[in-house]
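A single protein chain has been omitted from the complex, and every remaining protein chain is retained in its original position.
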């Protein structure tokens, strides 16, 4: 290619860049099935080349509001359909390609599944733990894989870890707050910073303060029983990441129990699940948890015993 | 958890007065693994009074003592003591609301009928209540459609448009069955309402008080009333007569509802099918033009061109609506630091989105400034502050809200008035707690959510129910002409 050709090509490229409009973001995004947008005829009349638009960007498909997305062709009552769709997070009104899914919804399910898997398989970052002044401890699990396949190990601690727990929480504390990664690191990072101050403030109303907060890596809910056993705490409230779904990977639960010990029946835990931005918000859940903790201290019971 | 609220509905209308008792069933719809979500799941009418003619002292005055006597009698025959009543509404409707002593009668009655029974009136609310009582909003929701319900009473026709279960619009026209009254046997006219009189004169229909009339003689004026109703739903072009017939406002005509339903006393004769049930014995048996009006509507395009829905209640729609559709339940995570309920007739100060979104200082100043509107002779009255709130606030945002509100409400604190917050979004528990914290736990706070309010609304807040988790709330608009 001589200099002239090269210059011509660059000129064309520049021209293209300027004339290209950014794509529309929002619910109208569709995946183009024709290659018109990115493929152009090259300057040469013999070889076909593809130029890459350095400024182009395919819009983020996860920004599409699923509740407003509507892909049924020739629907009898689109407006009514959308009103109906608004009542559920289910992926309705998705249309079809033959008896299969349209590309955009198929890709969205894959994207949401990817977020869910990352929430499970990634760790809560060290900076996050440091920033919140959590005291780090780890269960007996050596890695994520063991954590997933050995729930028994996710409920127990080694002797050194138990020492840290004792030192942090003291003897017979009234209330302990514990954060455990559980099955979603994303849930922890998205919610605890708002839930914890709300719990603390709610407890303060009743003159209750809490010691430093433990962060438990590879934690199952039963880890709170081990902590209860070694500290003798009256009430433990453990915030733990829920197994993610596709609607959200950021859902957290608060498990609260009165004097938890090894072998505590599940029914004796009070649970607030579904804490995320689309469910019960972290701040409201925190305020509610504080009230529940106070009730448990007053009634010396939790879970079904509280009802 | 399942709890029942006993609710009373009393309707004092232009021509009739009625009462119903109903049970509102509330349940926690959430699983035991989430925060509670307590809602009204069912409504059951357990007692219906006979339909009485509204006792009047004169054309301008309701006979208060007579009404009270009547209600007392009905409580007795239903075997219900007022102390059992949890909620409900007394509503003065139609022309009666314009009587000179309407407000006074209402206040007496609401105190009498039960501790937490609200006095309420106003054509817009009346339209909504009767439309809901007629089942139009349920129908629109279940059938994914829009319905206009016309509640045709003695003096007014109340219009309410529901689309998929939501109230879209309301209107009221001075069209009713008792705007002309006559003696059932002699058929001599005893009363013609002023607006009807004007129409009669305008069109030289030659109908006067004292005349003995026939059906044929009255038909032209009845057709003018039917025309008014057709105009309201967009079936006929608007003219000067229509403007005259509007009580306060009519409904928007741009989007014609797909279905129509009728309630009120006249509705019985809109749904009356002569072919099926035989001829009507005497069109003047009630001493008014209700039957003629009902049948004229049946023969008009209102009935023949629109999709007609059979209402679940006709003459009782308003009282059923008042008894079963006026009570709402607050969100289930709320704050009240002291039980001082019921609180009645709380005016609403609704903050604008700009007030809320500008941060702590702007919120504070907005509250301070707007509180001045509620001063009566320079004295601040009790008031509830309503705001929209945020969908998913951070704790810092909640703190900013709390600080701005507490500082803005200083005057209420100084005057020792209650601090009452009503938020639309689900954040009342944390906001209430944060405000309480900001107040150093020295001043009580009431903060509830999931109730949508506007400026001009008044609310009553009842005794806590469902083990104290929620508060029943009645939103109303008190408008007396």
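Letters A and B mark the chains as written, and numbering starts fresh at 1 in each.
Note that a contact is a pair of C-beta atoms (placed from the backbone, for glycine too) under 8 Å apart; a residue touches a chain by one contact, two chains touch by 3 or more.
Operating definition for what follows: contacts and distances are computed from a predicted model.
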Name check vs UniProt for the chain missing from the figure, options "Ethanolamine ammonia lyase large subunit", "Peptide/nickel transport system permease protein", "Paired small multidrug resistance pump" or "Cell shape-determining protein MreC", returns "Ethanolamine ammonia lyase large subunit"
Contact residue for the chain not shown (choose from A:64, A:169, A:183 or A:235):
A:183
May I ask you to list the residues on subunit A that touch the chain which is not drawn?
72-78, 80-81, 84-85, 87-96, 98-101, 105, 109-110, 112-113, 116-117, 119-120, 148-152, 183, 242-247, 249, 251, 274, 279
In subunit B, positions touching the absent partner
2, 27, 29-31, 37, 41, 141, 143-144
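The rule is short, and it goes like this: only the chains that are shown with their structure count from here on.
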I'd like the Å distance between the centres of subunit A and subunit B, where a centre is the mean of that chain's Cα atoms.
44
Using the touch definition up top, name the residues of subunit A that touch subunit B in the complex.
77, 80, 83-84, 193-194, 197-198, 201-202, 204-205, 253, 271-274, 277-288, 290-291
Inside the complex, what are the residues of subunit B that reach subunit A?
32-35, 144-145, 164, 333, 335, 391-395, 398, 426-430, 432-434, 436-437, 441
